[in-house]
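Only one protein chain is missing; all other protein chains are in place.
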Amino acid sequence: MGMLSRSPWVIHYDGSSCNGCDIEVLAALMPRFDVERFGVVNTGNPKHADILLLTGSINEQNKPVVLNIYNQMPEPKVVLAVGICATSGGIFRECYNVLGGVDKVLPVDVYVPGCAVRPESIIDAVVKGVGILEEKRAAFKAAGKA
Amino acid sequence: MASALLNFLILFPLAVALVIVLVRKGSLFPLVIYPASAVLIGASCLLVGLSAGGKPILIPAHFGWVEPVMLAVEGVVSAYLLFLALKQRDWAVSALVVIQSILLFGFHFGTGHSAHAGANLFFDLFSVVMGLIVGIVGTLIAVFSVGYMRDLHKHSGDHAGHAIPDNRPVFFGIIFLFLSAMFGVCFSNNLLWLFFFWEITTVCSFLMIRYKMDDISVKNAFWALRWNLLGGLAFLLGIIYLYHTQHTIELDKLLSLPKALVMLPLALISFAGLTKSAQLPFSSWLVGAMVAPTPVSALLHSSTMVKAGVYIVLRFAASLEGTLLGMVIALVGLVTFLIGSFICISQNDAKKVLAYSTIANLGLIILCAGIGTYEAVWAGILLIVFHAVSKGLLFLCVGSIEHKLGSRQIEDMSGLVIRLPRLAFMLEIGIAGMFLAPFGMLISKWAVLRAIVDYNPLFAIFLIYGSAATLFFWVKWLGKIINVEKPYTNIETGISRSQWIPMGALTGLTLLICALFAPFAVVFIDPYIVALYGHSMSLGAGNMAIMTIMLSMIGFFPLAFLNYGRGVKVSPPYLAGANVGELGQQFRDSMGGVKAMHMKNFYMENYFSEARLMRLGVLVTVVFLIAMIAIGGM
Partner (left out) sequence: MSWFSGIAYILFAPFLGGIIAGLDRKISARLQGRIGPPLFQPFYDVGKLFQKETLVVRQSQHLYMEFFFVLMVFSGAIFFSGGDLLLVIFAFTMAGVFFALGGYKASSPYSFIGAQREVLQMMSYEPAVLLAAVGMYMVTGSFQVAKIIEYPHPLIAQLPGLFLAFFFILPIKFRKSPFDLATSHHAHQELVKGITTEFSGRTLALIEIAHWYEYVFVLGIGYLFFASNVWFGLLMTLVIFELLLVVDNATARVRWQAMLGSAWVVALVAGGLNIIYLMWMKG
């Protein structure tokens, strides 16, 4: 295993979620699930993060914010859409202001369905994301050499 | 040779001053001032060749005509000051002038008529070091002022408000007169001569502070005059008392007499030194003096004139060692250092920061003098040298920056490295010189700390707190210069060569004496200390090696800029994802409007308020001063 997969730092952004998924994200950090066992840290800072973890759907208001955060993350990076709203817009899909899931604005690497999503699924998603991270790193390195 | 050189150094600037005042033609000033400055710097460098040692070398030459001339000048100046003071209705100054004149003339025509000094002039290594500072740093500042004053008068016409009357002939005349007087202070052995030159510097300072002639300048000029005259009065009383009890008016005799016999004169003249070097409780005059044009602040109020005050007290160091008087003087210096450093934290005006930091550093030197051990004097002389060079540089930089930015607020200096890159670089060197290891001031602060711990560790506690505060205000200024809030363009044009050359030279000097301070100390300071105490101070060869390594490491820092932007990707700052605009340096607020980001420093006015700290400092030091005179009298 490479270093990247041992130390995935996450930035968590709450789009327009109902906070259900966010509570589950925090639950994953708490003693019961303790994702720090796998080196996962919630950084709250895009410049330090490897994984962008989004909950809630994308709307007109938060679209530039999500883009800014994504652009301010150093390569290699992956995007997790956590919860049904983030994957497709969920029950808010038809709202006048909602664009839909995260994939309307960003290339999503892992989709995690659930309403609200369970901490086990989040951990599972991070582990999947870490694998993609390693692949991207290889690609990034190859691109850097070329 | 020595006698001729000293006479030349005192008389030549005087002649230049006369020429300038007589010529009165703006276009001719550079033609007079530049060559004269070159000559003066050259002549000062010759001082090194005097083979001065630690022991004073007296020059027994007699000039019968000098004393009447001095007396006449003193009479005329007193009359002029009295006239101005009465016109201003400043009764304190008027009274001081009158009392001083009565005492001086009474002394001359009364008992003191028979007072003759065996040697009027002298020199030793300490005077030579002072002479070098005056000759090199002082003259460089004089050169700077040519371009600066041209700018000042050009800009003052733009403003609708008070236009500054263009009185440049008098300005430059006073600058050179002042240089002459400063050489006089450094090399006089006859205390009456010393007093004469001392008072001339006071008058120069007064005339320079009121140069702009607006209400505030005139008011502050009189305020400065008042305290300096009070010091002058104490000086004169000290001389008269000394003559009456010990029948001498010579500096070397005063220093070689048994301590116990000369306590009162020492106390009185040290009192004069404290007023001149703007120690608490007199510090407010130096802060007020910042209304003067910046070269004046650099020359008189940081690099040279205020150094005359610490020079005289430091001369007495060996006599003060281990006495109660010395302890009280040390306490005054210590309190001044502490309060001055604290006040700097809450100041945004760059010149005020420099003023208070000058007061604080002079306090440190006074502290060394009061302690009076060989380590302390060694550190004190080093402090004088490093401070004169770095602070002179800082003042000049701030002066030029003020003209380019139209402000001297530190908060307005954001992005200075982009707007005024070369000035910012020099300012950085100056600031680093003031507090950062392994630059000058820190070396001396290190020596001071060692000296003070051996003397009385309780004093060290306050020194340590003061130096922690020093760190804070310098770093935040430095940070403001390199911090970039928004896109800036380079506006560094139109700064004359007369400004660049002195600033460049002082930057070079700051770096040079840092690199070469060890040999400098061996050649210029150690023999003086050995002559006084029989042994000298050393920081240890291993430590010197480490300092040198550190300095060369810092020397590599500019080289790191070869890597500028290599291997990194530029991205806008993190603004919680709300960046807008091409460079992302603005953000969208909660109401959808676009805002620019601003970054402001901490000033902590509630905790380090100028007014409150000053009041406290004045209260404490007044008690010390009363104790000081009382101890001297006992």
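Order as written gives the chain letters A and B; numbering starts at 1 within each chain.
Keep in mind that, in the parts below, a contact is a pair of C-beta atoms (placed from the backbone, for glycine too) under 8 Å apart; a residue touches a chain by one contact, two chains touch by 3 or more.
The structure presented is a predicted model; accordingly, all values stated were derived computationally and were not measured.
Asker: Tell me which residue among B:P258, B:G540 or B:G592 touches the hidden chain in the full complex.
Answerer: Considering all chains, including the one not shown, the answer is B:G540.
Asker: Please output the residues of chain B touching the missing chain, sorted low to high.
Answerer: Here the touching residues of chain B are 436-438, 442, 446, 449-450, 453, 456-458, 460-461, 464-465, 467-469, 471-472, 475-476, 478-480, 482-485, 540, 542-543, 546-547, 549-550, 553, 557, 560-561, 563-565, 567-575, 597, 599, 601-602, 607.
Asker: On chain A, what residues meet the omitted chain?
Answerer: 2-4, 6-7, 9, 29-31, 34, 36-39, 42-45, 47-48, 50, 72, 74-76, 137, 140
The definition used in the following text is that only the chains that are shown with their structure count from here on.
Asker: So in the complex, which bits of chain A are touching chain B?
Answerer: 13, 45-47, 64-66, 68-69, 71-72, 74
Asker: Sort out for me which residues of chain B touch chain A in the complex.
Answerer: Against chain A, chain B makes touches at 569, 571-572, 574, 576-580, 584, 588.
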